[in-house]
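Missing here: one protein chain of the complex. Every other protein chain is in place.
By written order: A, B and C. Residues from 1 in each chain.
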Amino acid sequence: MSSLTLEMRNIRKAYGPVRVLEDVGLSLVPGEVRCLAGENGSGKSTLIKILSGVVEADAGEVRMGGKPLASHPDAAIAAGLSVIYQDFSLFPNLTVSENITFLRSVASGEKLFHPFTRRKLAGEVIRRIGVNLNLDQPVELLPVASKQLVAIARALANDARVIVMDEPTTALTRSEVASLVRIIRALKQSGVAFIFVSHKMEEVFEICDSVTVLRDGRVVAEGPASVFDHNRLVESMTGRTIEGQRLHREAAPQAPAFLSVRNLARRGEYAAIDFDLFPGEIVSIVGLLGSGRTELALTLAGGLTPDSGETIIEGKPVRFATIQDAMEAGIAYLPEDRLTEGLFLSQPIRENIVVSSLTKDAKAGWLSRIGMTTRARHAVQNLRIKAPRVDAPVATLSGGNQQRVALARWMERNPRLMILNGPTVGVDVGSKREIHELLVGLSRAGMAVLVVTDDIGEAITLSDRISVMVRGSITATFDGENVDEETLSAEVIREDVR
Amino acid sequence: TNAQGAKHTIVTVVKLSGIAWFNRMEEGVKQYAKETGNNATQVGPATADAALQVQMIEDLIARGVNAVTVVPNSPEALEPVLQKALSRNIVVVGHEASSLKNVTYDVEAFNNAAYGEHLMEAMAKGMGGKGEYAVFVGHLTAKTHNEWVDAAMTLQKSKYPDMKLVTSKIESNENQQTAYQKTKELLRTYPNLKGIQGSAGEDVVGAALAVEEAGLTGKVTIVGTSLVSVSGPYLESGEISMISFWDPAKAGIVMNKVAAMALEGKKVEDGMDLGVEGYNKVKLDGKVIYGQAWVDVTKDNMKDYNF
Amino acid sequence: MTSGPMRVLSSPQGVVTITAFAFALILALSNPTFFSTATLVDLARNSLVTGIFAIGVVMVLASGGIDVSFTAIGAFAMYATIKLLTAYGINIPIAGIFGIGALIGAALGLINGLLVGGLGLPTLIVTLGTLSLFRGALLTFLGTVYITTVPREIITFSRTVLVRVENAAGQIVSLPFSYLVLVGVALLAAILMNGTMFGRKIYAIGGSEEAATRIGINVRRVKVMIYVISGAIAGLAGITQVTLARMANPFDLVGMELNVIAAVVLGGARITGGHGTIAGTLIGVFVITMINTSLLMAGVPSYWQKVVVGILIVLGTGLPIAIDRYVRHRERLARPLSA
Partner (left out) sequence: MTSGPMRVLSSPQGVVTITAFAFALILALSNPTFFSTATLVDLARNSLVTGIFAIGVVMVLASGGIDVSFTAIGAFAMYATIKLLTAYGINIPIAGIFGIGALIGAALGLINGLLVGGLGLPTLIVTLGTLSLFRGALLTFLGTVYITTVPREIITFSRTVLVRVENAAGQIVSLPFSYLVLVGVALLAAILMNGTMFGRKIYAIGGSEEAATRIGINVRRVKVMIYVISGAIAGLAGITQVTLARMANPFDLVGMELNVIAAVVLGGARITGGHGTIAGTLIGVFVITMINTSLLMAGVPSYWQKVVVGILIVLGTGLPIAIDRYVRHRERLARPLSA
């Protein structure tokens, strides 16, 4: 047993009446990469927080290197554990280099601060991951993807024996994921063990040696990765089979375009954008991070103003000065970073769901509380949000369920055009399918849907049309029925290489 | 409402509790209580705030005391509540507030104009009747302080034409460090400054510190109202030429006496002897009772005063 | 689940209310006349101006801001209104006077609003700046003398009483008519905060500004409005003050900032935004007022008040947290060991 790097036994945890983890066990040997899989809310992050000492278990035992581990972050860190949290847990006010090296300095119990040594170390780690970051920039100014890279770099900078990654790839592009995989492989050789959480099936099979599947807080399957295949893994997670194929749909009825853009451009971000969005149609824009897709989406939603070009809604040219203008024109926008841009974390689920559609409960400015609650309950059922009550704060939901709350909010507005930026980031396979079905249903009911994503599989499953965006221009547009993943990713990657 | 001979409950409300001045007044109040057996006590807010005094008097009215004697932070602010007190047959005696309308009597240690002129005379003497000078008031709204310095400035214009006021009244906020900083600025701006007249007890102390630091001891004449316990060190070392005050303990006794007289239906009359030093032959002007109770203290007689 | 008393104690308002009752009981023991309508009326009267200010402050706190300039706005509005009326010998009904005060307050609030909402400056710094600015402008441009000859309308109004009670000693205790200003402002604010979209937007902004922007709330406009409204409320507080004091003192009001903020926070609002109710605020104001004005009755030396206020503030916020921890701990222990 002494060869076990990490062992968790009989872990139990409940929040009030909600049982989150029941008798969960998990072990790691040196050099092992274990995937922790499970639906949204199955308890993965909680298990990780218990392991790292952030949350105290109600019962059970954690041992590292054979010794019991006290429930304290510093104990875990001292024992050689590094965690990449789902929400990154970085210091927005400090520079990239200080963020990367802080964990290591704390762990080694340094008393004095050595900015130069630290900067050097940070530079080395960044080079090892093979990315380009300005070491002296405060983290608050970075885009999400770079923050995720900083979080990864921080875990790597500490000479850890176990590295836990809670969905480390959600915001990364393919090339960055590839270099992460390279690093994991290299560290494996030197005996570092990993716990890896991801909802992306390809990654699980590419990286992991073994799999532990959680469902409703219990371990329902466990074993070497080789005994799982895609279907078996999905089935253990959800208790049912989920198809991976493109969703079937009726052809959209002919209708005039809801929104058209002509020659839209914004300096330094995108240029010469032309397309039409029709009611009853789902269009995806796929592209790498930094390709300008988010800026384009934001422009359509009124969050940015274009420098030139035309936006036409139902034949009439419009100019949006604010998000509100766009909302009034029937456009809804779901942002990519639900934590910082979307949800009121400390406020109840109900408020979060109804807040953008309060006019529904308002008569001449007066609100009806009962109406709000009814609507929120309805939405929670509809989207199968796993929540005890509608007045629980959103902060207590798991990542995937938070995403659904954000979706629910916009659906409440019955928009004419819904723009979704990464609608299923951090959502488990089962729920992803449900969300996709929901979107197809909405679009058939006459809504225009624009999806911005870097998940090519998602684009194919979902879309009637798929546009590829590279460095601020749309380089190709495909018909969703007749395109395969290879063609699409070739288009993206070819441009990436250029 | 009290039967004759019963003990009166008289509460003295001061501007600010705890400072040397009003501690001394409290000694007087206590002495009075001991001598007469009346229930005389003193209270005051923790900050010199008119609103707090209003609240205190409201509470006293609610408690049903027989008389309130008061040293107001802002006489005008107290009028409504004092009117309320009078309307409930509570005797009200003011001090340092000759403008108060809603009082039974107001006790003044002296005529403010006379006192101000007296201070000016002392400063002019120190300055040899010529040169630049400046005046401090605790607050620009403090009526008494303004009466003092106004009378002083008027006297200077007529009697000492060679003296010159350099700038308008300066506010010290009754804070020694403010007085210090302002004096520093004055000295820098008007290097020929020869005299400073203070009003609040802290003014002369702050000014003296600034003068000492500037190495100007003996070159600038500082006079003003203060107490030995506050300004003693500077009287001794010579930065302050003279301080004047009236003994707050005596004022406390007189206020209580007058209040008791009013409760017992006795009238104060012009020329009356109230049996307290400095108030042996009071002058009555309407409701205002003036004594002649100022005390001058210099290096030579400072040992006689321990407050 | 949490038992009743524990639940009450685990909210700041609960603790504060209970402590206040305990405190009142002690006062009553040391002075039996304490429990009387007269005392209550006096308390209500004394909490009037603080209460009106506090309602403006809680709105700002709920939106995630903080305001320290309200006293300066109140003083400015009060003095400017009276000066205007007396200078031109204008005689308008009392409602008009309150209206002018509110307007001036709103105009000053607009300055805060434009700086905070329009330019996006931090609220503490803006209101620290305007506290100094408004006060300085008042004293420099409007004057430093007390205006004691306030318009006849105000005197008449201040003599109108709502409730008149005779206490045991045969003295008359009265609640001024201006108490209705507090009641009115509180009611309107409660409706605004809970019953209108605008109110919900305030809480949304207090919860997360970024998120509020993303759902199409015009954060800037809402913020500007918040400061305009709280400015108007401060203006009303200023006019109320003048009806109580029957004179306009330009040095009045300023200095009570921290006291009002303490009352609001005792009432359950958080400076991090998103929380705070009108009812809670009024409780907080009442408690602070009771302590500040009633200790004298119990024969407590006046500096003790500060000690008591301090302890109460710490207890009122600390106890709920400590109790909450204890309850959770007990709940965990009470669960069966086997799942």
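The rule is simple: contacts are C-beta pairs under 8 Å (C-beta built on N, C-alpha and C of every residue); 3 or more make two chains touch, one makes a residue touch a chain.
Model, not experiment: these values are computed from the prediction.
Of the listed positions A:307, A:328, A:391 or A:484, the one in contact with the omitted chain in the full complex is A:307. In the complete assembly, the contact with the undisplayed chain comes from C:133, out of C:43, C:84, C:103 or C:133. Touching the omitted chain from chain A are residues 52, 54, 72-74, 76-78, 83, 85, 88-94, 98, 102-103, 105-107, 110-113, 154, 265, 267-272, 292, 307-308, 471-473. Residues of chain B in touch with the missing chain: 16-20, 23, 46-47, 167-168, 170-171, 175-177, 180-182, 184-189, 191-192, 205, 209, 213-216, 229-233. Of the residues in chain C, those that touch the hidden partner chain are 68, 115, 119-122, 124-126, 128-137, 139-140, 144, 257-258, 261-262, 265, 270-272, 301, 303-314, 317-318, 321-322.
The working rule: only the chains that are shown with their structure count from here on.
The set of chains in contact with chain A as well as chain C is empty. When chain centres are defined as mean Cα coordinates, B lies farthest from chain A. In whole angstrom, the spacing between the mean C-alpha positions of chain A and chain C is 43. With centres taken as mean Cα positions, chain B sits 73 Å from chain A. Chain C has its Cα centroid 36 Å from the Cα centroid of chain B.
Looking at chain B, no residue sits in touch with two or more other chains. Under the contact definition stated at the top, not a single residue of chain C touches 2 or more other chains.
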